[in-house]
Every structure is written in structure tokens, then in C-alpha cells.
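Every protein chain but one is kept in place in this view of the complex.
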Amino acid sequence: MIHFECDYTEGAHPLIMSRLMDTNMEQTCGYGQDEHCERAAELIKKACGAPEAAVHFLVGGTQTNMTVISAALRPYQGVISADTGHIHVHETGAVESFGHKVLALPAQDGKITAAQIEKVCEAHRQDDSFEHTVQPGMVYISNPTELGTLYTKAELEQISSSCRKYGLYLFLDGARLGYGLAAPENNLTMEDLAKLCDVFYIGGTKVGALFGEAVVIINEALKKDFRYMIKQKGGMLAKGRLLGVQFEVLFENGLYFEISEHAICMAEKLRQALKECGYPFLVESGTNQVFPIMPDEKLHQLEGKFSYCYQERVDEIHSAVRFCTSWATKEENVDALIKELKNS
Amino acid sequence: MIHFECDYTEGAHPLIMSRLMDTNMEQTCGYGQDEHCERAAELIKKACGAPEAAVHFLVGGTQTNMTVISAALRPYQGVISADTGHIHVHETGAVESFGHKVLALPAQDGKITAAQIEKVCEAHRQDDSFEHTVQPGMVYISNPTELGTLYTKAELEQISSSCRKYGLYLFLDGARLGYGLAAPENNLTMEDLAKLCDVFYIGGTKVGALFGEAVVIINEALKKDFRYMIKQKGGMLAKGRLLGVQFEVLFENGLYFEISEHAICMAEKLRQALKECGYPFLVESGTNQVFPIMPDEKLHQLEGKFSYCYQERVDEIHSAVRFCTSWATKEENVDALIKELKNS
Amino acid sequence: MIHFECDYTEGAHPLIMSRLMDTNMEQTCGYGQDEHCERAAELIKKACGAPEAAVHFLVGGTQTNMTVISAALRPYQGVISADTGHIHVHETGAVESFGHKVLALPAQDGKITAAQIEKVCEAHRQDDSFEHTVQPGMVYISNPTELGTLYTKAELEQISSSCRKYGLYLFLDGARLGYGLAAPENNLTMEDLAKLCDVFYIGGTKVGALFGEAVVIINEALKKDFRYMIKQKGGMLAKGRLLGVQFEVLFENGLYFEISEHAICMAEKLRQALKECGYPFLVESGTNQVFPIMPDEKLHQLEGKFSYCYQERVDEIHSAVRFCTSWATKEENVDALIKELKNS
Partner (left out) sequence: MIHFECDYTEGAHPLIMSRLMDTNMEQTCGYGQDEHCERAAELIKKACGAPEAAVHFLVGGTQTNMTVISAALRPYQGVISADTGHIHVHETGAVESFGHKVLALPAQDGKITAAQIEKVCEAHRQDDSFEHTVQPGMVYISNPTELGTLYTKAELEQISSSCRKYGLYLFLDGARLGYGLAAPENNLTMEDLAKLCDVFYIGGTKVGALFGEAVVIINEALKKDFRYMIKQKGGMLAKGRLLGVQFEVLFENGLYFEISEHAICMAEKLRQALKECGYPFLVESGTNQVFPIMPDEKLHQLEGKFSYCYQERVDEIHSAVRFCTSWATKEENVDALIKELKNS
């Protein structure tokens, strides 16, 4: 069985594994206060053009989201999100478990707009009984989104501007950030994120690392006491240097970008083949997630040979599914899949 | 100014005030363990035909909702509600503040259906990554709803049956229950609620009392340790007998039903006049809330004389508003309003 | 049976009842935004010499404590309290239910000292792994304490000064404030509280009202969005004017102080008699709670005639108990108790 159902089926990039081996018997202090974490933070701040940023390393995405959101909001505030947002539908209510409502907006291909955000804020302001409703305190967006789409620079600027206008923090979930930056249609840089967001995270788990996400805090107000939050939410890794070491490797020579490009090439190749087969797509996207609409019969043919993620039923005989590529995807496996797709 | 914007603009029914006076210097023990609470509970159990029920008295609706829901759910469970439900839109995220997600369903005139509930439960069951999503644990409905509409007996039976099928608790918010029971089209009794719900509450605040809601717990599993929950959530009134005394008066000679009928008569009279004026309604309902769609110009004419609750803009020159009657509405005030409405 | 077990066995002072009757059919808007609440707030601000204070009315003490504390603390902060403090031992973990640890200090007769507070803060500061421990964010004291004792002005000044030194909010729980102010040994005024505390509350439930506590917020940082907190925590009374009306009566002509003095006189009379009987006291206090250590045999003799609150076993044949007086205590009842005490 060849796996295409997600982008975390393998371990880590060989260079990371080899560095973990090399540093294995080093003695360092714990909890992310070692030199590897320090250096990794420096590399990331440089990559973002944000020397004043605070960088923290956490183990996984849900943990990161709940820690950042809990740190940012007052008890009666909620976080605006696309209704397809990971925090709204795939984290077992972690945000709510810390007391905050997710204010879900209907997404278009996984994205929300500045206009939608402003509408929510205006409605709250003008409500006679506004104190009886949850106050918007933050906007959460994923980029790439859960549907593989990307915000353009113009869109992110508008969202950022709306957030500042209404006093909301802007938080960008970059679980698959590398794959977004490497996509052909992308026009956002890490420097842009550092300018437009209050806080964002750079995903490692899905982009070459064994695990790990790097939170980049830009807004001063969010920096204070953040390590207390990490510890309380269970996210402070004893051997924190494991995170530092991995992000050092990813960012010291541009590995993060290089391996992301590989994933995009593989996705592009697959996407092209699917088009040649005449399959439409649930959503157009140029990142590492591909969402063809395929005949159930064809999907049946793949069973036991190639895995994918079932997305949704489209009609009686067609379904939308997801194929993921990643830093680890072997071209020979993509070729094998394409061969099977074209084999009727 | 004559108030019609809500059903809690006055104090309490004179019989309640007079009983509070009569019992004022009695010495009783605190926290709802006095004889008044005991007797009130007996009267309510009798009215519900539910001798085994546990009855608790709380001060207000939000407090009651959050206490009941928090007592019923496991940390990873959420509560299904209409997207117009009070817990979803008018309690400042109180349910989320205790860790639970509100799973909002699109409502039709304030109501949800058994079919919608089953669909949510089936989707959760069939989800490959079901443990990454909030598990439905309870259904919350309001009757009358926030839009004044009522569930029929058949509808409530279906919802109850779906809840039992999928292992969900059914909780009915009866903040305006009296006005529902007294509505002409109603075919539900308190005995029906006791048979079909796991827990419900009988609203006092909006139906004759100074304040107070009576929670009726039918399901054994929800009875255990409920008083700990009340205390922890800040809902245990020191002079609990104030709640007992009020519900004694409301239920010893049918006062609750009698004063509810008065509110319905007043609403009916107003509704008739609005129809005669040719105004359509945002929603058809026979309870104490009336939702006409009126020209803004006409609303402007009422200003300073009659208060109402602004509901929503319908078009450039029309708005939907809410007029409420209650146990305290004076017929002369309704007549005055009608006169103004008909005066062009 | 004559009750002395607590100070909330009766309803409200007759003047309050009569005002509630007089205003009963007034129509006001809800949720504490009526003229009675406004006027009551003005009276209280005047009594505190704090024209800039924000005053809010809540129903009960636990609710008030959890709302204030939750509004003040960041998620990783805790509240310092005497280990006898109400929030630590008698609120079913309400503070923890909103996510905060109570940092309990060993109390001396219900009180803690500035030195103890500073020691906790210093230990936290100097801890190498301080981010792994709860950060002190607030000090909670009760005055009178749960053991009826009082802080002197000098003690409160020291505590206040320590709080400012270490960046902690100071919150004073005045559930029985009237009885403290009226005690012979008291040298604190309401103006002092407004100068020394960041927030405090004036108890109504135990001092003449049917229910109700008035929160006085001095510190600007705590004022913002406080009504959201009240609503979310279930403490926003629909007919909020009930609270306003009661505090108007209590503060418009000094009734609050007058009735508190009565309670103190009654306690003093009882205390004197107990001394004459030769009983020692668990704790010396001049407020409305009296804690004699009595022979079990004598307590047995009171059974069925006079109720008290059992405090703790002292030795095999002696127990400490609590007798409470209040605004409602009838002198004839105190006399009857004294007669029984002296009747061997």
C-alpha cells in the first residue's frame, strides 16, 4: 500500500534524523532554553525579517492553536474562524475546552474575507445587548487552508487591516506553511506574515520534521509570560532541544523551502494527470493537497494499493477525495499512482 | 413610555409579593433546604405527574442552562442547539466558558428537527477521525423558542426518540414555558415534557416571579450531586426559600397558568390589530412574542411612547420588531398601542 | 426553634420590602441598566468617596467572587487567600472551575499578613523554574473574615502596599462588611477600602437585603468589559432593578450602618453572657459572629430550642460553635438564649 492520505505518514527528513543522532548525547538544559532552540529562533527571526519577534517551539498543531488562542483572549472573547477551520472542526473542541467560542463564518474554498470579519464586528458593536454575546477578540486563518487554498497578499492585507481597525489579533495557522510558500500562485513571503499578523506558526510536523511547530509572536502584548501558557497547556517539551535541533536543520540552509518545493512538484504532476483523466476538482489549489472528484468505481480500483482521504459525496456515483504529497513523497510512487489512474 | 420590549419589565405578581411579605420574618435554613422549597418542589412534581423527579430552584436562565449542561456533558462533548438558541447567541459564551462547544444547527423559525439531530449524530459516527471532532452529548431546545414558536407534541416525540436512539440527553429550556402552554395552538402538557425530556426548566422570571427557574430532572443519571453543580456555578441562593415561596404561589392554585393566559390574550389582541393594519409577520407564533414587519416611518412614530425590541432590517424601509406581553401587561396599555398603530 | 446558626435566616429589612412593593409595577429596562441601579451606584460611590469607581450589582457571594477573580487573572495566574478563605473552602471550587488555582496561606484567626504575601511572591520570583508554577496575580481577603475577625487599617495598608509592590490586585470580600464597620474595634472606613483595594464588594445578602452584593471597582484595568463577565458567569439578573432598589434603601439614609450596629449590639450582649458563663472563645472577635467553646452537654441542652453552627471539636467534652446575630435578630431571642445559657 502506498500512502497519499495525509502529509505525515513518514518520520523526518534524513538530514534531521542525522542531526538528532549527532546531538543525541549532548547534555543540555531542558524546556527549550538550550542553545539549539536559541539558534533555531534566530534563524527563524532572520527568515521572517523580524528581529524583535519571540519564537517558541511546540510539539503539535492543536496544542499550538489552543495555547496561542488562550493566551490572546479575555474570558468573554471568541475567535473568528472559517467554518472549515481546523480549530472549528478537527480539534475536539480544544478552544472551547479553554473557555472560548469559535465564531464560525461560512468559508469560500476554506477562506474568509475582510468584509465578513468587519460585518461580524459591526453587528457586535451595534447590538443593543452586545454584552450578552461573545466579543470577537481574534481572527484565526489557516494558510494554506484546510482545502489547500491560499490567501493572496492583497487578501491578507485587507484582513490585517480589518483586524487592526476593530482591535482583533490576527493569528495565522501555518501547519502547511512551507507548501503554501512554495506554491506557484503564492505571492506571500514570511516577511509579509511578520508584518501583517500578530502571531503565526510555521509548521514542522507536516514539512520535514518528526514533529514541531514554531510560533512567531510579533505583537508585544502577546509575548508576555507566554512560557507559562505553554507549560500550563501541557506543551513544554522536557527535551526541548529536540525541537530546536529540527528547526535549525530546516532553516539553516533553506531546507524548509527546498523540500516544500519537492512536495509541490509531486502534487503538480499528480494534478496534471488527474486533469488528463478528465476529473474535475472540488477546489482549485496549487499546494500539496489535491481534491479530485472521481467516480466511485475508480476509487474502488485503487483500494488496497493507494490510500487517500475521503472528503465528501458529490453525487450518487462520484466522490471528492484528497491526495496529499509531502517532502517525503517518492516520484516513483506518484508515477505508480498515475499509471493506475490512467489504467482503465 | 409604555414598555413592550420584553417580558421582564415589572417586578412580581402581587400575590407573590404579598406572600414574600407574609413570610419575610420567618426563620428558615438556607440554600434551598427549607420547607417552602420542599413544598414548591412537591407542587411542581405533581403538576408534571413526575413523583420521582428532582426539582431544584435557580435564580436565572443563563445560570440554569450552564449548570444543567455542565452537569450533563463529558469534557469532549457538545450540545446541539438551534443557531437561534439562547445558549448559542445570547449568553456571552457561558456554555463554552465551561468547556463545551455548542453544535449549532440552522433553525427554521427557531426550531430544529429530529432529522437534523440524527444527521449530525450519523455524520459523527461515520467520520473516520471522529475522535478529532466534538461528540454530541445533549440536545438543547427552547419551548417556546426565541422566536415565539412552539414544538408540537409529535415533533417533541420525534426529537426525544432520536435522542434516545443516539444516547443524547434532551434538555428543554422553558424560560417562557407558561406562555407556551397557554398558547391556542399548543398541544403539549407538563406531563408530556416529563415523559419526553431528560431535564427541563419552568421559567419564573418571565412568568410572574421576581426571579427564579425551576429545574425538573427526570433522568436518574443527572440527579446525582446536582447541588454541588449549583453551588460551584454560583447559583445557590443563600435565602433559597425566596425561590420556594415564589413557586409555591405560582403552582398552588394554578396561578402560573392563569397569568400566562392573560399574556396570551393580550398578545392575541395586539396581533389581531397588527393584521388589521396590514403588517406581515417575521414568524407566525401564538405565544406572547409578536414579530410584525413594519414601515420604519411607523416605528419612528412610536418612539418615546411605546418601546419594542428591534429584531432585524427587512428592506430599505421596513424592519421586523418584537412586541412582548406578559402576566403584567395592562389591557389599557395594549389598547393605547393599538390606537397609536391605527392612527396614521 | 430560634435560629442563630447564620445571618441569612430571614428575608429583608421591612423598609426594603416596602420599597420593593412600592416599585413593583414600575416598568424598567432590564439587566441593571435602570435608574434604581444608577442611583444606588451613585450612593455607594459617595459613601466610598470614590466618584470614579464602577459599581455593579450581583446576586450572591460565590458568583461575585468568581466573576471578579476571573475578570482579573490571566490563565496562568492564581489568587492568594487565607486557607480559611471562603473561596478556598466553601465555594465547591468555583475559582478552580474557571481555571485558577487558589494559593492558600496558613491563616491566623482567619487573617493573612503582608509578610506572608511577600514571601510567596519572592519565592516565585526566585524559583529557577518559575514558569512551571502558578504566578500570583491577586490577593483575596475577607473583612470581616470567616472567623469574624477584622483587619486593622495598618494591616490593610501593609497588604495593599505589598500588592502594589508585586503587581497583584487586592480584592476584599465584604460579604459581612457592615458588621465589620460597626464593630467597636474597627478603624477602617469605606473610603479606606476605596483607597487601598483594587476592587471590593459590599455584602447585602447578610446585611438587610433579600439578596445582592455591590462590587466596587477602583482599578481602571478591572473596569473594562466587566458586564460581559457578569453575563457569562450567569450573574446578570434580568430584573436588575431589584438589586438597585435594595441598595438604594440601604444607602440613602445610612440604613446599612444602622442595622449593622444592631447586630453588633446583639452579638456583644451574647458575648458578654457567654463570658459570664465562663466559656472561652475559639477566636476573639467583635463582629456579629461569636465562637464560644462550650461543653457538649450544654450544647445538647440547647437542642431543638436554639440553633447554632458546629465549628470544631476542641477536646473530648468541648466543642467550638458559632452563634450569629444579624440586622434581624430580636433582642427577646437573645435574651431567651442567654437565659437558657445561664440555666444549668
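Lettered A, B and C in written order, each chain numbered from 1.
In this text, contacts are C-beta pairs under 8 Å (C-beta built on N, C-alpha and C of every residue); 3 or more make two chains touch, one makes a residue touch a chain.
Note that the structure is predicted; figures quoted are calculated from it, not measured.
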Contact with the hidden chain (one of A:Ala53, A:Met66 or A:Ile80): A:Met66
Per the touch definition above, residue among C:Lys46, C:His90, C:Lys119 or C:Lys342 touching the missing chain: C:His90
Option from B:Gly99, B:Pro136, B:Gly174 or B:Gly244 whose C-beta touches the chain left out: B:Gly99
Which of A:Tyr8, A:Phe130 or A:Phe257 contacts the chain that the document leaves out: A:Tyr8
For chain A, residues in touch with the removed chain: 1-3, 5-6, 8-12, 14, 17, 20-21, 23-30, 59-63, 66-67, 91-94, 97-98, 205-206, 210-211, 228, 231-239, 242, 328
Sites on chain C contacted by the missing partner chain, in the whole complex: 75-76, 78, 89-93, 96-102, 128-129, 131-134, 309-310
Where the missing chain touches chain B, by residue: 31, 70-71, 74-76, 98-99, 129, 131-132, 135, 225, 227-232, 236
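Note that only the chains that are shown with their structure count from here on.
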Greatest separation from chain B - chain, by CA centre: A
Chain A on chain C, rotation in degrees - Cα superposition, rounded to nearest 5: 180
For chain A paired with chain C, centre-to-centre distance based on mean C-alpha positions, whole Å: 50
Geometric centre distance via CA averages, chain C-chain B, whole Å: 33
Chain B: positions in contact with at least two other chains: 91-93, 97-98
